[in-house]
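Missing here: one protein chain of the complex. Every other protein chain is in place.
Going in written order, the chains are labelled A and B, and every chain counts its residues from 1.
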């Protein structure tokens, strides 16, 4: 069925209902709804649920790609190996550090950027267009730009540093630069989400606070931010999960050397450098669990509203 | 002496300029690098001392880059098309129809939007080798469209919810058949949302690096971001800096064009799905 045909059929039985349909119409609507969603659901399940289940299965085996015939069941052995390895904890620590610092910086910077875009008296369009460039640019491209900028001899930024320093080869400096690259690339996205949240704050409420004598900071802190809380939480949730998966920037900037690798880098290396599918899969599953835990934390504890969850509430 | 208004304007001018510089400097830097002559590549100067097209000529002479460019465009276009078509169907259902399991669908999309791609890399790597689609276009199109489906569904259902559906009723009262109501009234109104979504999904696919380096092994399906990472200099002792910079600029151009043409729509699309909740 071609999609336009599906759409037109959709139009037929669905007298846009206040509360529903006569059973016949409702049944048709139901069937059509399921039919329209089916392809997307099948694809999503087939490409994520099945592989993650397969990853769990793989993670319980000793499976070296160089010797695929010798694969055998080891139960939780791979998990034991990963969780007792200093590499995992080092990578996790680096990942958490990068995630926390970059998201925190992005929130502040993004809020400032959102306020600029919201309040600018002129040039809003230009600013918004400019800000979209970091969002849209290929991460690898941006990462190379930063890498060359900090490479001694080549880069304009390295030229500003004292002679002989090579920031990308020092663990702390390199992590700082990774965070910088990450912040540069994703702050605009954060800012746009916050801007949309800002637009939902009624102008009259802010003016009322002004009449009540609130200063700019009081208005921001006591009126605007509380009203933006849902938008802020969604932005934080998205960005935290995204930052936790950091891979491209590290791969290009340091390749994970000098203890700057994230968990994603670790997983990749185990798979493609060490060719160990069992360990690689165990790391994959552990990362998945970390992400699930972060999402759970945000949604249950902070009460971040799941975006897109509102249509039923109408 | 400057008036208050003049000072405010100047203040905003400075702020705007800072934001624009923030956004553009890294992009300008890689562009500047790509125009540098190999002899001046390592002079650390921001502006090239000698401008040259040599780096661009260089990369377009190698099949390594041109092949990757074809792969990038082909894979992104096909994955975008499929994701938008499937996403449109699902989003229409989410925004317009009442059916059981809607919450499950929404929850599942959310879950996938949060999914760490690295978790899929190892199983997909193995599955694709077994199925024989490792290092093919299909091998990348499948994960791309899957990971962009949630984005497509969110963005589109937000747009669909904005369409006043009274119009569909009105068209019916005006004597339109369901097909006519869709073609003459709903489709023209939905088109901007579909275009916006297509742009966002395209950017997403265009951007990917992890799958591109993990699920390919030759130039058969390697996209530009992955190919760049595997660039080598023309001689063993030469750094591929110039080539990488030139290739980076080439794949940045379409993004800049999209951003310039569709700024408003992209902003609307990015924020539509996320903030309403």
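Here is the rule we use: contacts are C-beta pairs under 8 Å (C-beta built on N, C-alpha and C of every residue); 3 or more make two chains touch, one makes a residue touch a chain.
Everything below uses one rule, namely that contacts and distances are computed from a predicted model.
One chain of the assembly is not displayed; among "Multiple sugar transport system ATP-binding protein", "Phenolic acid decarboxylase subunit D", "Protocatechuate 3,4-dioxygenase subunit beta" or "Ubiquinol-cytochrome c reductase iron-sulfur subunit", its UniProt protein name is "Multiple sugar transport system ATP-binding protein". In the complete complex, the residue from B:81, B:136, B:180 or B:263 that touches the missing chain is B:180. Mapped onto subunit B, contacts with the missing chain fall at residues 164, 166-167, 169-177, 180, 184-185, 188-189.
The rule is short, and it goes like this: only the chains that are shown with their structure count from here on.
Per-chain Cα centroids separate subunit A from subunit B by 15 Å. Chain contact summary for the complex, subunit B toward subunit A: residues 8-9, 12-13, 15-16, 19-20, 22-24, 26-27, 29-30, 33, 41-42, 44-46, 85-90, 92-103, 105-127, 142-143, 145-146, 149-150, 153-154, 157-158, 161, 165-166, 168-169, 178-179, 181-183, 186-187, 203, 206-207, 209-210, 213-214, 224-225, 228-229, 241, 244-245, 248, 251-252, 255-256, 258-260, 263-264, 266-267, 270-277.
On the subunit A side of its complex with subunit B, the touching residues are 3-4, 6-12, 14-17, 20-21, 26, 29-34, 36-37, 39-41, 43-45, 47-48, 51-52, 54-55, 58, 113, 116, 120-123, 125-142, 144-146, 148-149, 153-156, 158-159, 184, 188-189, 192-193, 195-197, 200, 230-231, 234-235, 238, 241, 244-245, 247-248, 251-252, 263-264, 267-268, 271-272, 277, 280-281, 283-285, 287-288, 291, 295, 305-312.
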